[in-house]
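Here it is, the structure, as structure tokens.
Here the complex is missing one protein chain, while the rest keep their positions.
Right, chain A next:
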Amino acid sequence: MAVEGLTQVRKSILPSEGDTWNEIAKRELPGLAEDEAVAKLQSWNLHVFMRAAAGMGHAGSANPILPSDVIFVEPPLAS
């Protein structure tokens, strides 16, 4: 929902308890096939996805998403 006085910025969410890429994909991108939605989410959130690839900052979990992470649910806005 737009807030008066604020211009549009890239849409993001904070994860819900236990959220995975798949859970977020189903909830935030319901019009897309799940695999495609997950792939899009990961490509929009390399700051989270690349943690596992780098072997850092994912607390040994297969799920790299932390409760405090900002998760973008759309690509960067056109400048």
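Rule of thumb we're sticking to: a residue touches a chain if its C-beta (ideal position, glycine included) is under 8 Å from a C-beta of that chain, and two chains touch if they have at least 3 such contacts; residues count from 1.
Here, contacts and distances are computed from a predicted model.
Asker: Assign the chain not included in the display its UniProt protein name, restricting the answer to "Spermidine/putrescine import ATP-binding protein PotA", "Sugar ABC transporter permease", "Succinate dehydrogenase hydrophobic membrane anchor subunit" or "Amidohydrolase family protein".
Answerer: Missing chain, UniProt protein name: "Amidohydrolase family protein".
Asker: Could you please point out the chain A residues that touch the chain left off the display?
Answerer: Residues of chain A in contact with the hidden chain: 3, 5-7, 9-10, 12, 14-15, 17, 47, 54-60, 66-68, 70, 72, 76, 79.
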